[in-house]
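Read the structure below first, then the notes.
Complex shown without one protein chain; remaining protein chains in place.
Take a look at chain A:
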Amino acid sequence: MFGSGFPTNTLDDFYDAKVLLLMGSNTTEAHPIIANRIKKAAKQGLKVIVIDPRKIDMVKVSHRHLQIEVGSDIALINAMIHVIIKENLYNPEFINQFTVDFDSLQKQVERYTPEFSSKITGISPEEIVETAREYATSGNSMIAYTLGITEHHCGVNNVFDIANLALLTGNIGKKGTGIMPLRGQNNVQGAGDMGCLPNQLTGAKSITDDEYRLRFEKEWGIQIPSKVGDTQTRTFEKMENGEVKALYCIGENPILADVNMNHTRKIFENLELLIVQDIFLTDTAEIADVVLPAMSWGEVDGTYTNTDRRIQRVRKAVEPDPGIKEDWEILCELSTRMGYPMSYNNSQEIWDEVRSLAHEMYGGISYERLETEYSIHYPCPTEDHPGTFIMHEKFHQENNPTGWKSKFVPVTYTEPIEMPDEEYPFVLTTGRRYESYNTHFQTRYYAPGVKVKQTEETLDIHPLDAGRLGIEDGQLVEVSSRRGALTVKAKVTEQVVPGLVFMSFHWREVPTNVLTINEFDPISGTAEFKACAVNVSIAK
């Protein structure tokens, strides 16, 4: 809608915002330092509205907690849009000048009255109306979200609706507003921006942009297919039907991290060639045909891109084992072996190639500047450019000189694919825990003397449900879904509501993803990690 997939503002903007909708983000555990910022801003008057099915720690500093039903975000946002339009809390002049398709948005949200959406979300109509008013009228409202928004079969629509809300109220393109997806991995933003996506080249421009593609073809001396490639999800489908024969997997452990694990394992075993490049012998590496040992953080040099478009230097601290190599070095040597010579002396040479090819984004961000300035927000086209703190400022230029208009994308609420029933009466939602990270290969190794609180997986269950089933805290329970079953200790906690249970995916001993469902967003390919139906009983 805004023409790019970047976080629109910076982490400093929490201090300038008046209202923050914090959606599907267990910030304290997944992004602790950002949580500290939000808490500090809350003390200075920021109204934090937590929208989350769980009573997460951020609720303590919140102005309000909308404890919505899992996967009902669109019902809530559409109702907020409904209220904002009905009560004339939007700026018609802004809508006229900078947007198109307002009429279809208006039509789409007509039936999402607060009463209608209250039944879906479990939030009272009054609270929906109040939240809509607060967001629309504060002057500066911001939205931050994490995987609680995207890990649904309707993840892309969830994000579209967040953008609809921001655009409708003009909360975009100025300080203290905007939309901030909080990224879960140190360089997930950077990997995508560098072109490690099926639909874009370095600099986050579309692969279908002929002129841009030509720039790379000239520099690299080859032809690049103009057709968008396959997402991970599509690749899995093609592995299943035998079309994909070879997979090169770098620093990822999909066997443990992806949904419906028993199925994932089966399709990986279908491959003729599985190459894994990693720092440990992960579950995925164990079934590979060839495993290449890579350098880890602490051993590599280069840059990362953080969650607010900041390029920062990562530096080598220790000499790695002489037998291992850096990712780019491995790829260069393999590439040369396959008849396309590639070689660089160091990471700076590679970065300078990135800077020259994607100069609109990174031209001005040299290693020298990063030494003195610590971090620079892209886009930063030239050495004398300060970097870009706020994207889309064009929305607030008088008379819209660029003529840019943003399109509303109205969306419909659809319930999670698998709803609880008699056989599987609980909704299982999954996420991260504070001390652990993803498939836990790194966080197994804490420094000596550090007391880790959560040392194993638990099923977090509400006291009412536990009481009804005769389950005590710490007792072993069996959790089963239509796809698999496992045994795990129960943790009785009011962090979840009755009917909802929670697990992380950190422990290979308790592989939560044997339970999760292989349903995906049709556009992004993101899996519905956040909702599936399970049964819980005392383990025999």
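By definition in this document, a residue touches a chain if its C-beta (ideal position, glycine included) is under 8 Å from a C-beta of that chain, and two chains touch if they have at least 3 such contacts; residues count from 1.
In the analysis below, contacts and distances are computed from a predicted model.
Looking only at the UniProt record of the hidden chain, which name from "Quinol oxidase subunit 1", "Carbohydrate ABC transporter membrane protein 1, CUT1 family", "Formate dehydrogenase" or "Cation/acetate symporter" is the right one?
Going by its UniProt entry, the chain not pictured is "Formate dehydrogenase".
Sort through A:A317, A:M419, A:A485 or A:I538 and give me the one touching the missing partner chain.
Here the residue in touch with the unshown chain is A:A317.
Decide which residue listed in A:P114, A:G148 or A:P254 touches the omitted chain of the complex.
Touching the chain that is not displayed is residue A:P254.
Of the residues A:D230, A:E415 or A:E519, which one touches the chain left out of the display?
Touching the chain that is not displayed is residue A:D230.
Check each of A:Q189, A:S406, A:T429 or A:S504 against the chain that is not shown and name the one that touches it.
A:Q189
Out of A:D101, A:E240 or A:D327, which touches the unshown chain?
If we include the chain that is not displayed, A:D327 is the one touching it.
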